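Right, chain A next:
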Amino acid sequence: MNTKQNTSKLSLDLFLVQGKWAAWFLSTVCIIYVVFRMVVDQNQISFFPFAFQPSKIFMLILGIMSPAVFLTFYVRQGITRRDYFYGSALAAIALSLALSIIASIISGFQHLLTGSQITVHMLNDEASLPLIMFSFFLNVLVYFAAGWLVGAGIYRSGWLIGLGHIVLAMVIVSLSDLFWEGDMSEPWLTFFNVNAADISIAFSFIVTLLLLTGTFWLVRLLTRNVTVKMK
Partner candidate 1 sequence: MKQSFDESKPIFLQIKDRIEDQIVNDQLKEGDQVPSTTQLVNFYKVNHLTVAKGINLLADAGIIFKKRGVGMFVAEGAKKKLLQKRKDEFADEYVLPMIQEADKLGITEEEMKAIIKQVKGRDPYDA
Partner candidate 2 sequence: MMLDIDMHNVALHYGRFEALNDVTVHMESGKTYGVIGRNGAGKTTLLSLLASFMKPSSGSIRVGGEEPFEHAGIMSQVAFVYEVDYREEQEKVKAFIETAERYRPYFDTDYAHRLAKRFNLPFDKPVKKLSSGMQSALNVTIGLASRSPITIFDEAYLGMDAPTREIFYQEVLEEQASHPRTIILSTHLVSEMDYLFDQVVIIDKGRLVLHEPYDELLNRGAAITGGADVVDGFVHDMKKLNEQQLGGTKSVMIYGELSDAKRQEAREKGLEIGPVSLQDLFIHLTREGE
């Protein structure tokens, strides 16, 4: 059996399954957003930044679940760990892209209806839409990768050693957040004594891409020869 064929089949299947979950997730976020705007919001936050944090957490959870849910399942279908890895990575990339596009579309509708701007708090207000979308995409993907690292660590070595992977994943997301002025970056900012505003966007992209590549590579190392759980 052709492994290229397997990888694309698997990534399509994973994208469809996880996409279904993402649809539920986004619908829920929409409802919460509407309620939130009607009841409490004073600052008139637009949908795009509102959906940003929950999307990161959603992708983190997908990543954590992936090995336990899908690795055993697909090896049982005669798929190699390698094809699982590439298929899952592709599916996660496609899903992150889809999330950022759909969030943009919803924000676009909001813009047409209410005239509010699409912004993200980590980019200045003049940032172009593609740039905003791409940063959304990269950020949620980093969270997926970090979750995947945790999931793979626990799948391979159990909870105790898995804790080590959780620490590593926290370092990765907080490093990424540092470059995007996220929530977990406070300790790093103090540590390096820098101001997030001084970091250039291009540099942030490069560092995030490096982090992503490194994390995916670690996941591949962890799952390459992993014993598949029979359950």
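The rule is simple: a contact is a pair of C-beta atoms (placed from the backbone, for glycine too) under 8 Å apart; a residue touches a chain by one contact, two chains touch by 3 or more; residues count from 1.
In picking the candidates, the idea was that all candidates are chains of the complex that A comes from, given by their letters.
Worth saying up front: this structure is predicted, and the values here are computed from it rather than measured.
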> Among 1 or 2, which touches chain A when you look at the whole complex?
Replying inline: 2
>> Touching residues of chain A toward candidate 2 in the complex: what are they?
In response: 1-3, 6, 9, 13, 74-83, 224-225, 227-228, 230-231
